[in-house]
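Note sheet for the following structure.
The other protein chains are all here in position, but one chain of the complex has been omitted.
Our next item is subunit A:
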Amino acid sequence: MAVLAVSVVSADQELWSGEATQLIARTTEGEIGILPGHEPLLAILAKGEVRVSTADGQTVTAIADNGFLSVENNTVTVVASTAELV
């Protein structure tokens, strides 16, 4: 099965990057889940958690504020001016 190449980036560093099977983020419209094969998307994030289910079955959680989410060709980038891993 295809996997997502995810990177979580804040203004001054790359917080996490790796392969994932699922990503859940909170946009201004509500929570959104991204699975492999998602159509290209550009969304504004509301302040809240970004949960990534990694390929080896773990969950990485980050708090992101003032950012956005872009999905393209199974590459997911979470960009936030301030973000930290929990």
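Keep this in mind: a residue touches a chain if its C-beta (ideal position, glycine included) is under 8 Å from a C-beta of that chain, and two chains touch if they have at least 3 such contacts; residues count from 1.
The rule is simple: contacts and distances are computed from a predicted model.
Selecting from "ATP synthase gamma chain", "Secreted protein", "Paraquat-inducible protein B" or "Family 5 extracellular solute-binding protein", the unshown chain of this assembly corresponds to "ATP synthase gamma chain" (UniProt protein name).
Among A:2, A:41 or A:85, the one in contact with the hidden chain is A:41. Take subunit A: the residues that touch the chain left off the picture are 7, 9-14, 27-29, 32, 39-44, 66-68, 70, 72-73, 77, 79, 81.
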